[in-house]
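The block that comes next holds subunit A.
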Amino acid sequence: MSAARAQILSRVHAALSPLPQRASLPAWDRELLGRRGTPQATDPWTLFAERMKAVNGLPCATVEELVALLEGPGWRHGYCDPVLWPGLRPAFPAGFVVETEFDRMRIDDYQFGITAATGAIAETGTLILSDGGSSRRLAALAPWVHVAVVRREDIFADLHAALAAMPVDPNVIWVTGPSKTADVEGILIEGVHGPGVQIALLAAT
Partner candidate 1 sequence: MALQPIDQFAARLPAAQRESVRQATKGTHEKRTQLLLDRFADGDGLRRLAGQIKQHVIENLDTYLPQVEARLQANGARVHWAATGEEACAAVLGILKARGATKLVKAKTMVSEEIGLADYLERHGIESLETDLGEFIVQIDHDHPSHIVRPIIHKTRGEIARSFEREGLGAYDDDPQVITQRARRYLRKKYLEAGAGLTGANFVSIESGRLVVVTNEGNSRFCLAASKCHIALVGIEKLVPRDCDLALFLSLLARSATAQPLTVYTEFIAGPKSPAQPDGPEEMHVVFLDNGRTEVLASECRDILRCIRCGACLNVCPVYRQAGGHAYRSVYPGPVGAVLSPMLAGGRFPEFADLPKASSLCGACQEVCPVDIPIPDLLLRLRDRGKREGAALASAGTPPMGAWALLASRPALWRAALAAGKLIDHVPTRLLPVPALQAWSAERTLPAWRGGTFRAWWRRRGRRRPGNGAQVP
Partner candidate 2 sequence: MITCLCDAFFDDLARATVEVLEHLGCTVSFPAGQACCGQPALNSGDWAACRRVVRHTAGVFSGEAPVIVPSASCVAMLRHGAGLAFEGEPDRPQVEQLALRTWELADFIVNGLGVRTWPGRCDATIAFHRSCHSRGTASGEAALALLGSIAGIQLRPFGEAEQCCGFGGTFAVSFPHISAGMGRLKLGQIQAVQPDMLVSGDMSCLMHMGGLAERAGRPVKTRHFAQVLRDALHQT
């Protein structure tokens, strides 16, 4: 291994040393990524919700909305982060089976998974997940429906802001809508390996 390292680095050095000068790193301003056109709505949740819908995500402002969304198609068996469950439980009627432990031997039992998001990005309708914020990676990924609970104060305006505030976490995931593919003749199909339904629930204050 270290032989390869020495070989590669010496080849890199040999390749670059003849250059009379090296290309410099240009300074650039986030304004270059600024949005064309008129300024956006000022409430981050409102903008986030609009953008999330544009990528086929489902924003819910209240837990009652969430319950109605789950009940309709009959999604009544799922998982919820044990830290979040006490706050949500009162709104869930009888008939729901919600486990607070995720058993990876039974991943197909869970029709939905409710986990915490560490933030969101309004401009793109993106949810931010992380190891520190998610009780279980698989709970946010494997069930057909994923519900990410996000706080209004954790919603960033744009990519730049989100990157500037990246948490110190080994696994940060930006989620922009439900999983999809267009591999078969370019036809868009939602729900591949990740969730087919992506929901964001605004945390109650």
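Behind the choice of candidates: all candidates are chains of the complex that A comes from, given by their letters.
Going forward, a residue touches a chain if its C-beta (ideal position, glycine included) is under 8 Å from a C-beta of that chain, and two chains touch if they have at least 3 such contacts; residues count from 1.
Note that the coordinates shown come from a computational prediction; the quantities given were computed from them, not determined experimentally.
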Pick the candidate that touches subunit A in this complex from 1 or 2. 1
Which residues, counting only subunit A, touch candidate 1 once they are in their complex? 1-2, 4-5, 7-9, 11-16, 19, 22-26, 28, 30, 32-36, 55, 102, 104, 107-108, 124, 126, 131-132, 134, 136-138, 141-142, 158-160, 163-164, 166, 169-187, 189, 191-195
